[in-house]
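Heads up, one of the protein chains got dropped from this complex, but the rest are sitting where they should.
Letters A and B mark the chains in the order given here, with residues in each chain numbered from 1 onward.
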Amino acid sequence: MASAEQKAEELGLSIPDYSDPPFGARYGRMKPFHRIGNLVELAGLTPESRAGQRLHPGAIGVDVTIEEGYAAARLTAVHTLGMIRYAVGSLDNVVSLSRALCFVVCPPGFEDLHLVANGATDLFLDVFGEEIGSVGRASIGATSLSRNNCFELWLSLECHPETSL
Amino acid sequence: MASAEQKAEELGLSIPDYSDPPFGARYGRMKPFHRIGNLVELAGLTPESRAGQRLHPGAIGVDVTIEEGYAAARLTAVHTLGMIRYAVGSLDNVVSLSRALCFVVCPPGFEDLHLVANGATDLFLDVFGEEIGSVGRASIGATSLSRNNCFELWLSLECHPETSL
Partner (left out) sequence: MASAEQKAEELGLSIPDYSDPPFGARYGRMKPFHRIGNLVELAGLTPESRAGQRLHPGAIGVDVTIEEGYAAARLTAVHTLGMIRYAVGSLDNVVSLSRALCFVVCPPGFEDLHLVANGATDLFLDVFGEEIGSVGRASIGATSLSRNNCFELWLSLECHPETSL
């Protein structure tokens, strides 16, 4: 069975490198992740590239379609893969993703937040498979996010004990 | 003193069984919980039954009263008891609830989010007592939640070390 790193390569994903330049400089001195034992808590990630380019900014159901929101959530998950590599060295050092809060910018009455969040969690399943890549999830409607991004992901995971810091 | 399982029975709570059918099938392949050491992180829960029936959907302060929101939050906590059983086998394997993010669908200017969230946290106190059942809490106003649910709970807890996975 293909490892997560092999799957990411097969899928041709363009995974950003958060070590160069180190994450956090643009928004002040933010930390990319923190590890306590085998628990890794990641900073929030968005569909914004390291260069500041945003995919489908705005509110889903207003400026952005569900399909575009799904694509933005999927790109956010690809960014998250880069952050996971930065945190634990390799996607193959993940024992299991734990859970993901998915913030979706949308107006009152919008009901399909889960269809947007699927963009992120489907990508995790594609790369890690079901045992490692499925997450506990909640999808929460936000009024807005920094720089008008339409989606933000807040993920925790478990890494192998022998992963060096 | 009555155990949490005894209290749940005394209160006549109708606690859903998340093992049959296994949680996660309806919204894609979601994970119900993940345990790292003695930390258990649960997926988001709502006042929606396993069959898809929702209690008081809509926005509190608009379509739903505070009293109805309280009832929806209480039902969400009952659902959470089912998820806790699924995660650690029995309510009596909980050392302590840790903290709960309470998402409340409400419009700008609504000030009584805590009165809604009390529905969930009062139920936890009723079942687990104060030492085990009190939680760190925040109540956050959301524009919307999946399938128009009015409340969502995001809980972490500590289980007994000897709890088998």
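The rule is simple: a residue touches a chain if its C-beta (ideal position, glycine included) is under 8 Å from a C-beta of that chain, and two chains touch if they have at least 3 such contacts.
All figures in this text were calculated on a predicted structure; none of them were measured in a lab.
Residue B:Asn118 is the one among B:Thr46, B:Thr76 or B:Asn118 that touches the chain missing from this view. The residue touching the chain not shown here, chosen from B:Leu101, B:Val127 or B:Cys150, is B:Leu101.
Touch with the hidden chain on the side of chain A covers residues 24, 27-34, 36-37, 39, 41-44, 59, 62, 101, 103, 105, 107, 140, 142-148, 152, 154.
Even with one chain removed from view, chain B keeps its contact list with that chain: residues 37-39, 96-99, 101, 106-114, 118, 121-122, 125, 130, 134-143, 156, 158.
By our rule, only the chains that are shown with their structure count from here on.
Our note on geometry: chain A versus chain B, Cα centroid distance of 25 Å, whole angstroms.
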